[in-house]
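Quick one: structure below, then a few questions.
All protein chains of the complex are present and in place, except for one that has been dropped.
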Amino acid sequence: MNRFVLTQERLEDLQEFKVPVSSGSVVSFWGRVRNHNEGRPVHSLDYSAYPELAVKEGQRILDEALKRWQLDAVRAAHRVGSLGLGEAAVVVEVASGHRGEGFEACRWIIDEIKARVPLWKNEHYSDSITTAS
Amino acid sequence: MNRFVLTQERLEDLQEFKVPVSSGSVVSFWGRVRNHNEGRPVHSLDYSAYPELAVKEGQRILDEALKRWQLDAVRAAHRVGSLGLGEAAVVVEVASGHRGEGFEACRWIIDEIKARVPLWKNEHYSDSITTAS
Amino acid sequence: MGGLLVTLKVRYFGQLQNEAGCSGETLETQATNVAELWRELAARHGFTLEAKLIKAAQDDEFCDWEAPLASAEVVFMPPVAGG
Partner (left out) sequence: MGGLLVTLKVRYFGQLQNEAGCSGETLETQATNVAELWRELAARHGFTLEAKLIKAAQDDEFCDWEAPLASAEVVFMPPVAGG
């Protein structure tokens, strides 16, 4: 509970998010591999991480969210390795008593993950050029 | 796709939300039966609807969201009948290219459902008084 | 007031069902619009909610409080409470 996870496994197969019965609201965000990026057709993508620091920084984000908002449970996971089109790269789940906190915290967590957690993607384009960022 | 549904079935057992491969973001909201409400212990709850109008009004909300935001797919479902603790009363799912639209639209849709769709709940409290609203 | 006597179905939802003791009824009324019909029913059943909190529908569509009674069924709803 309340954990940030890096994994090579499909996020779709993660075990169910355990939500306390006091939580009236569960907000979740799934970030997925799209079939295009800035106009170019993507056929697959892989993510690499600086795993030691990524897990620490991701966990810090969740811990900060738990301090800023009244939340019952949070979970976030980011996939690493090779992903196919439509597969989830990241998931954030937030359980709370009220939905206002849930939406705000979920949005904030994914924004912070994208801004702070040391993860990088390599997109493989169908027009056969690879771009690292 | 893009449908508002009223159902007596468990929302947890709904078929999977179909998301186009162009969607980088899926935001979802689950509203659940909590074990308390304004300090009183709830042991179960049932929802009644004015079904003919509820389905129309719910569908209008989704159609308005599709006009206001750039969305790939939306779905919302509300349960009617008797619900146990922790079960979902309502779910809203929004697929979009970008997460900004997804969060805004999902939040707006659930707010509008709560404000506009003719649904009522009867809460059964553990202290054995029933309140209709 | 003083209109023709018409026969209508009325349907109630939420706490209005509890207060009316039924989910609907068939009645004769001289009311010519929704507001007049509500006042008549509120007096009969002792509804506790203020009129301004109540929504009405005809032909399964929300209608104005001042709308004429143009349908065979009129629906009265307390404030919604879904989600």
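Going in written order, the chains are labelled A, B and C, and every chain counts its residues from 1.
The rule we apply is simple: contacts are C-beta pairs under 8 Å (C-beta built on N, C-alpha and C of every residue); 3 or more make two chains touch, one makes a residue touch a chain.
Everything quoted here is computed from the prediction, not taken from an experiment.
Novice: Out of all the chains shown, which come into contact with the hidden one?
Specialist: So, taking every chain into account, the missing one touches A.
Novice: Looking at the full complex, which residue from A:11, A:42 or A:90 touches the chain that isn't shown here?
Specialist: A:90
Novice: Touching the hidden chain in the complete assembly: which of A:47, A:69 or A:103 does that?
Specialist: In the complete complex, the chain left out is touched by residue A:47.
Novice: Even though one chain is hidden, which residues of subunit A still touch it in the full complex?
Specialist: Residues in contact with the chain left out: 31, 47-50, 52-54, 56-57, 78, 89-90, 110, 113-121, 132-133.
FYI, only the chains that are shown with their structure count from here on.
Novice: Name the most central chain, where centre means the mean of Cα atoms.
Specialist: Nearest to the common C-alpha centre lies chain B.
Novice: Please compute the C-alpha centroid of subunit B, do the same for subunit C, then give the distance between them in whole Å.
Specialist: 27
Novice: Let me have the rounded angstrom distance from the C-alpha centre of subunit A over to the C-alpha centre of subunit C, please.
Specialist: Averaging C-alpha atoms per chain gives centres 50 Å apart.
Novice: Using CA atom averages as chain centres, what separation in Å is found between subunit A and subunit B?
Specialist: 23
Novice: Scan subunit C for residues touching two or more other chains and write them down.
Specialist: In subunit C, nothing touches at least two other chains.
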